[in-house]
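Missing here: one protein chain of the complex. Every other protein chain is in place.
For chain A:
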Amino acid sequence: MDQKQRSSFTYPPRNNSPKESFNPNYDYPQFNSQNRTESPYTPSQFFNSQAREWDPHALLSNLSFLEQKIHQMQNIVREMIRTNEGQNCNTSELTAQRQLLTTDLTSTIIQLISTAGSFLPTIRTSLLSGNAPIPQLGSSILSASSAPSPSAYQPNPSPDYEELTKGWGENVVESAGQIQIEDLDVKEGEDVGQDGDTLPIGSYEVLQLEKEEILAPHTHFCTICGKGFKRDANLRMHMRGHGDEYKSPAALAKPAREPGSQPIPVKRYSCPFVGCKRNKEHKNFQPLKTLLCVKNHYKRSHCEKSYTCSRCNTKKFSVLADLKTHEKHCGRDKWLCSCGTTFSRKDKLFGHVALFQGHTPALPSDEVKGKNEEINDKDDSGGVGYNDGDEYLDMKGGYFSPMVNFDSFSFEGLDEFSRTTFDPTENSFSFLRSGSPDFARKDPGN
C-alpha cells in the first residue's frame, strides 16, 4: 500500500489501508431494507435469516450460496468464450449474457460483504490479518467480467473502488427493471445552503460513496486491534498505545500532503441513491460539498427516521443532531391558530392566518391567569389604612374604586390631620397607620 495507491482511493480520504474502507459495523436492518427495495431479485430469506448475533450456521449457508452463485457465473463465462470462438456471435444474446453476469457479480459481492460484516466484528483481528482486501477482490472480478463501466466523471481511468460501486448500482437497476429513475424531489434542508457556491460542471471531481460507508459510525480503523474511530487524530492518539514506534512526532503528526504531488482537485460528492437530485445521474445534479453533507443528506433523505422525540412523540429524525435541535424548542414555542393548528414558527402562523379567512392568532392562555393575579396583588398593596375598601366597593355596586374616599376629601379632614401630624416629636405619618380607617369612613359629602 504505497501512498499513491492510497490517494486513488476515494473513501476515506486519508485511509491507512484499503481493506479498512469497508465497514464491518454497518447497520443491519437499514442495509436489509435498502437491499430489499433496490435489488429485488435477491432471495429475501437470505438476508432475513441474518440475526443480530453472529450465527455460524447462517454463515455456512451464506458461503455455500455464494459458492453456488460463483459456479453459475463460471458457466456463463464459459458459454460466452465458446460463442466467441464459434465466430457466430449474436450480439443481442451476448449483451444479455453480459448483463446477467454483471448483476450476478454485483449481488455476489454485496452478499459477500454482508456476510463478512456479520462475521468480522466477532473475530476482527484474525480476519483482518488473514483476509484479502475487498477492493482487490472487486477489481479482479471486474476485469474478469470484461464489462468496464462508463467513466464519465472520472478522469482517472484506473479501476478504483468508487468506479466499481457505481457500476454495480447502475447494473442493478437496469437488470431489475423495476425501479424507475425519477426526479425525487428530496428535501435537502441544510445541505442546500452548504453548497451555495455553484461550481461549473466538470471543474470538480465527483466522488460517490456506497451507502454502507456513509452509514458507518467509524471511518478510521486501527490496523492492529481493529478499533474504529471517527477522526484520524483520535486514531493516531490511540496508536500510541500499541508501541513506542507510534509515539514519534512524525507518526503523531497530521499526514502531510506530498510536496511533489499535484494540487488535489476540488472534490464534490454524489449521493448513491439513484434518482436523487444529489445523484450524479440526475439531470439537475447538485453535488454535496463535504463528507458530512453526504452523511446527513443520506440519512435524512433515504434512511428510516429512527430517532423519535420523547416529548411530542410525533416528530422523527434520522440524524441525532436534528432531534437534539428539535428537543430544544419542542413544546415551548407553540404558535397557535384559532382553528387549533399549531406552528413552530411565528411567521408560519402569520402566513396561515393571512391565507385563511376568519382564522386569528390565538393567545397563550396562561397570560390571562398571570394578569389576574397581578391585578389582585396590586389591589392588595394599598396599605393597611385601606382595608375597608372592599366594604366600600360593595356599597358602590362594585363599579368604582375605593379611592373615592380620598378624592372627595376636603379641608375639614385635612385640619384634623394637620393637628396630629404637625407635632414634631411624632412620626409624621403615624396617622396613616393608626388613624386612616377612621379617616376613610368620614362622610365624604362635606
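The working rule: a residue touches a chain if its C-beta (ideal position, glycine included) is under 8 Å from a C-beta of that chain, and two chains touch if they have at least 3 such contacts; residues count from 1.
By definition in this document, contacts and distances are computed from a predicted model.
> Suppose you had to identify the omitted chain by its UniProt name; would it be "F-box/LRR-repeat protein 3", "Centromere protein W", "Mitochondrial import inner membrane translocase subunit" or "Aspartate--tRNA ligase, cytoplasmic"?
"F-box/LRR-repeat protein 3"
> Which residue among A:Tyr204, A:Tyr246, A:Phe285 or A:Phe350 touches the omitted chain?
A:Phe350
> For a quick check of understanding: of A:Val266, A:Leu320 or A:Leu363, which residue touches the chain that isn't displayed?
Touches the omitted chain: A:Leu363.
> Quickly run down the residues of chain A that touch the omitted chain.
Residue positions of chain A that touch the missing chain: 346-347, 350, 353-354, 358-361, 363, 367-368, 371, 375, 378, 381-386, 393, 396, 398-401, 403-404, 406-411, 413-414, 417-418, 421-422, 428-429, 432-433.
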